[in-house]
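Attaching a single structure in structure tokens format; questions to follow.
Note that this complex is displayed minus one protein chain, with the remaining chains in position.
Chain IDs A, B and C follow the sequence of writing; residue 1 opens each chain.
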Amino acid sequence: MFEPSNLLLAVPALPLLGALLCVAFGSVKELRKWAHVPAVLCAALSCAAALTVVSNIGEADVHFPQDRTGEPISWFSVATATTKLSADFGLEADQLSGIMLIGITFIGTWIVVFSIGYMHGSPGYPRFFAAVSLFLASMTLLVLADNFLLMFAGWEGVGLCSYLLVGYWHDKPSAAAAARKAFLVTRLGDVGLLLGSFLLWQMAGRNSFNYQFIFEKAAEMVNAHPYLFPAACLLVFSGAVGKSAQFPLYVWLPDAMEGPTPVSALIHAATMVTAGVYLLARCAALFTLCPAVQATVAVIGAFTAILAAYIALTQNDLKRVLAYSTVSQLGFMFLALGCAGPVVPSFAVTAAVFHLFTHAFFKAVLFLSAGSVMHAMHDEIDMRLFSGLRKKLPVTHLAFLCGAAALAGLPLLSGFWSKDMILESALEAGESKRFGTLYYLLFGVAITTAAMTAFYTFRAYFRTFWGPLKMPEGAHPHETWVMNIPLLVLAIGALAVGIVAEPFTHWFSHFLGHAKTLVQADAGRVAEHHLNWPLMIGSGAVALLGIGVAWAMYAGNSQSADNLAKNLKTPYYASLNKLYVDEIYNVLIVQPFLMIAGFCKLCEAIVYDLVRLVAMVPRFLADLIRPLQNGLVQFYALSMAMGLAAIVGYLVLVAK
Amino acid sequence: MRPSEAPLILLADTTDNALNWTVLTPVVAGALAIWYLLPSPQKRPLFGGAIAGVVALAGLAGFLLQGLGQTVPATVEAILFFGFAGTAVLFAALMITNPNPGRSALCFAMVVLSTCGLFLLLAAPFLMAATIIIYAGAIIVTFLFVIMLSHQNGPSNADLRSREPVLAVGTGFVLLATLLVGLQRVYDNRSVESVISESIQLAASEKVDSEYLTVRKDGDMGKPVELTPRAKSFVSRSKAALARMKLAAPEPGDKALGWDIRVRAAENAIADLERTPFKDSDMDAIRDDTMTIAASLTYLKRIREGGIPHEGVTLSPYGQVRQITKPGDNPESFAEQPPEARSTPVLLEPDPDLKMKKMPSANIAALGRVLFTDHLLAVELAGTLLLVATVGAIVIAGGRREHPR
Amino acid sequence: MITISHYLAVGAVLFTLGLIGFLTRRNLIVMFLSAEMMLQGVAINFVAFSRHHGNMHGQVFTLFIIAVAACEAGIALALFLSLYRKKRTLDVSVWQDLREAGIDETTDAQPLTTTPEDADPILTKAGIAPKRPLEETNV
Partner (left out) sequence: MLTSDLIRTLLPGLLLLPIAAGVALRFLDGQKARMAALSFAIAQLLLTIVIVAGGMFEVQDTAGLEALTNIREKRSGPVFAPRCVPGDPMTNGKQTFTTKFDVMPFSSGHPKIKAAQFFIGIDGLNIWLIGLAGVMLLPVVLLSWDTVTDRLGAYYSWLFLLQAGVTGAFLSFDLLFFYVCFELTLVPLLFLIGGWGPGPNRRDAARKLFLYTLAGGLMTLVGLAGTVLYVYDRTGELTFSIPKLAELIDVNMKRADEAGQASWQNAQMYLFLAMAFGFMVKIPLVPFHSWLPGAYSEAPPGVTVMLSALLAKMGTFGLLRICLPLAPDATLSVGMPLLGFLGAFGIVYGAMCAYMQTDFRRLVAYSSISHLGFCALAIVSFNSFGISGSVLHMVNHGLSTGAMFVLVGMLTRRYASSQIADFSGIWLKLPMLTFFMIFIALATVGLPGLNNFVSEVLMMGGLIDMRNTKVTGIVFAAVAGFGIFLSAWYTLTMIRTAFFGPLKEPQAAVGEVKDLTGRERFAIGPLALLCLLLGVMAQPVLDVMKRDSDRLAQVADDARLRVK
């Protein structure tokens, strides 16, 4: 029963059970306020199961069902003599999934705990926990699935939960709009992912969606389909772009902040948005075969990183700053993924996944702190309305500071190490023959972004917690233990997880480097683990520079920020208005789409009655001969006689 | 030839009996006369219609005398026929042209009476009597009553105008022309006779190759030659004549008469003639073919004229009741004999077995026997129909409302 | 010799004249007489064929024609009467109600003016004095 393979099944099954229990609790009036209990319990148990599973990942991966030789448990399958389209219910935990699992279940559990306090008394309390549990189930399914279709099921499941949770306050129009936007924009990428998976399936001989099966045929596929294969990779990548909020599909993520803050922390910072990173890491064996695609990935990642960072510079909404920073950090991860190939894949991918891992911690703690602030400020999150809260919310302040420092990449904190690995990959990729210059350029972009990151993070920090005390009306700041404990736990994680896991022990990269997919992608190359001191010093300096500027501008009550904004009007407003991307999309995509739809409607109005033209033909003919029906008996008789005379007369007198 | 093709062959047979003067004269003049005389708001001079009517009647007589290919000797029967027929047609024309419905009814009575005369000539005395009693006696009188009941006083729209006179008259007379031409085609045997005589003539002629075929120039001897137009016409007329003969094919049981043999022989001969080109050596074969055609057509024509010879008493088509003699051992030679030789007259001969002592009583007896044996169901149905009609008439006409206005 | 074809020709002429009468004349009774005359033409044909073939079937047919004509006459005259009562005329052209909707009625270009006729004489029911039109009582 407690064999690893069964526990593997328990990892997604327990949260699913939790979700069902939450629904059951919700349907009983007395139990409604206890609806968090099953969610928390199941999340915790799932976490425990996940840890057990990960500890068992050694030489051999953990599978469900355990016996690989027999027929897989089929969700649905159609097979012919030579081909097979089958969605198998097969779970597999390797090192990559293991890392993901820990992040998801551990952080998820603490966020669920935090939610108990945060969501207290809100309408639809059971609904929230049911959705969160369902999310955990889907997300773990996503990372554990051993084939594309099952992964896609989890992929869509998290999308659904995101939709439900962003639209949690469904009577708020902005939340409703944000939910729809989040679902639709990611869905656009998902379609690409589905198509890409199918193309891979087709190229691999139409037999299986299994990762391993497809990866093993990757080399053959590239040779056989020199154009289709990169296209398939790009399609898969488009799925990742949608889910992980990369340019051009990132626009949903800032809007998704309409959801409850724990949701933002869990789904839109720590876990779901990293699914794209996970996917690309998983498919590293495919992507490393297409350098052009890899370069695209890197460019998109870097561009997203700097774009989002630029927008984040001036946002006044605390959660939005964090949202854009999430986008930006995800861009970093994609940049690292895009370096795999020129760099030893296991190194670059490890960089990305490591950043993913640390980012999950510090971004979660940042969001939760922001949530705590919001909770205290009577659901106000506009930084212009409050300041100087460090006295009122000491635990929150502390946690936020930890998270912000880690995010900014202060040396020795977790963000520093992971960001450093990414920069190093980019730098190293610059030495490659193809696209070398490009990667150097991207490195420059990344360094700039790092500086901006430090600046905007601490801008938010200083504006919120420093300066004179200012609070919106009706706010009565308080902190409860149920919210504080998760904050502190995650804050410790944000500080320590980096230095513990990687820089001196290389435990993380060794562990991850053994993942089959990465071994295959490495193709025999070995990653060198060393500390690049100049780079480390440089990036530390850049981070400190950013923080310093922020301190100078916002810590005191100086007018320098306002002066700067007045002097640099164009860049300031561009950033404040998010570079007008929403407006541009509206003009470039939404409006043309609506115009096409309107055109279709117009066509429809025509087509709808077009068939009546056909009906008019007999009516017209009838109008021609209707006068013959004049009601005179003799006329009818005459017509008959004339007809008879004409026919017989023709036959007898005329016809030869 | 399949049975369904027969009428089309007949209708398409225009090699002779095309629309000719004997048909055109009565039809055109009759159409003019009727159109002239039909009631119309415009007054038309009466004499125009009268002249056209007289021409039409004369034309009709001409058609009957000349157009049907039968000579009409001046017998009493013929005089009576022309009298009755003329009266019937004349009064029919008057009936439809007279504006006064009462007079129309009287004219119709005259038509009925004339028809009865024709019935008598056709050896149907009972029908004559019945028609006079029922039609002239009962129906027309009822009509007169109705006419009086609807007290027609003065001119009315209904009587002084005609609906579509031109179209109706045209239609009617086109139909009449069709019928008359059809009659000619079916009953006029002159074309067959001409084919027979021509083929006999050809068979006897020594100049067959110069008249029947193209005249060859010197030095062309031995080369094949084509048919002359005249020869082609002969072949096609022979075909038409044969087709006409085949229309009257006897019942399958009478094949002993040699009908099929003759038909096939003629067909082969015609096919032989059509098979051009010819050589000099074919001349005798051509003569043989024409002889075969002549002999076959003669034979077929005789069978046709004599009706279908079978045993028993028959009313022969030309007014004689004759007893047909048995074909004997040699049916072919029997059929080659003229009809008179194949039967013996029995008219007015007392024959106790057949109960035909006197013509009128014999007619009624025979009619009664047929009615109550072969047509019993129909008689009953007719009786029921009469009853139902009586009830219907009472129901329709009976319920008079108090005041219609 | 008078052959069957002569009789058929006469029958055809009668038939045609009857047809023309039926098509052109507008008085219901004359139309009916025309139809009867067509039947006469047919009857001549039947009797002639009867003689030609030497059997009685043609004559039997004619007999049935007479029977049917009698029925027809009875029904038709009853119908004429009831029609006449409705419109006070025997003109067939006044009955054209079954034409297509929206098609104009066919009327004569210059209708003859006819004097309105009196209603049928009404027999007095026992015990009830007949009602008179108002003008007449005033006079």
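In this text, contacts are C-beta pairs under 8 Å (C-beta built on N, C-alpha and C of every residue); 3 or more make two chains touch, one makes a residue touch a chain.
What you see is a predicted model, and the numbers here were worked out from it, not measured in a lab.
Taking every chain of the complex into account, the omitted one touches A. Of the candidate positions A:Val37, A:Ala176 or A:Val648, contact with the unshown chain belongs to A:Ala176. Only one residue in the set A:Lys33, A:Arg206 or A:Lys566 touches the chain that does not appear here, and it is A:Arg206.
Checked against the full complex, the candidates A:Val28, A:Leu184 or A:Leu469 give a single residue touching the omitted chain, namely A:Leu184.
From the set A:Ala224, A:Ala541 or A:Val607, the residue in touch with the chain omitted from the display is A:Val607, counting the whole complex.
Looking at chain A, the residues touching the absent chain are 74-80, 83, 85, 87, 149, 152-154, 156-157, 160, 163, 167, 170-173, 175-177, 179-180, 183-184, 187-188, 191-192, 194-195, 198-199, 201-202, 206, 596-598, 600-601, 603-604, 607-611, 615.
One rule holds in what follows: only the chains that are shown with their structure count from here on.
With chains as nodes and touching pairs as edges, the resulting graph is complete, every pair of chains being joined.
Chain pair with the larger contact count among B-C and A-C is B-C, by C-beta pairs in contact.
Separating the centre of chain A from that of chain B, both taken as means of CA atoms, is a distance of 101 Å. Chain B and chain C have Cα centroids lying 29 Å from one another.
Centroids of chain A and chain C (each the mean of its C-alpha atoms) stand 94 Å apart.
Residue positions of chain B with contacts to 2 or more other chains are 163-164, 168, 171-172, 175. Shared interface positions of chain A, defined as residues touching 2 or more other chains, are 632, 634, 638, 641.
Chain contact summary for the complex, chain A toward chain B: residues 632, 634-635, 638, 641-642, 644-645, 648-649, 651-653, 655-656. Those residues of chain B whose C-beta lies close enough to touch chain C in the complex are 30, 34, 38-39, 41, 60, 63-64, 68, 70-73, 77-78, 81, 85, 88-89, 92-93, 95-96, 101, 104-105, 108, 111-112, 115, 118-119, 121-124, 126-127, 130-131, 134-135, 138-139, 142-143, 146-147, 149-165, 168-169, 171-173, 175-176, 179-180, 183, 186-187, 307, 313-319, 363, 366-367, 369-371, 374-375, 378, 382, 385-386, 388-390, 392-394, 396-397, 400-405.
Put simply, chain C touches chain A in their complex at residues 19, 22-24, 26, 31, 92-93, 95-100, 102-103, 105-106.
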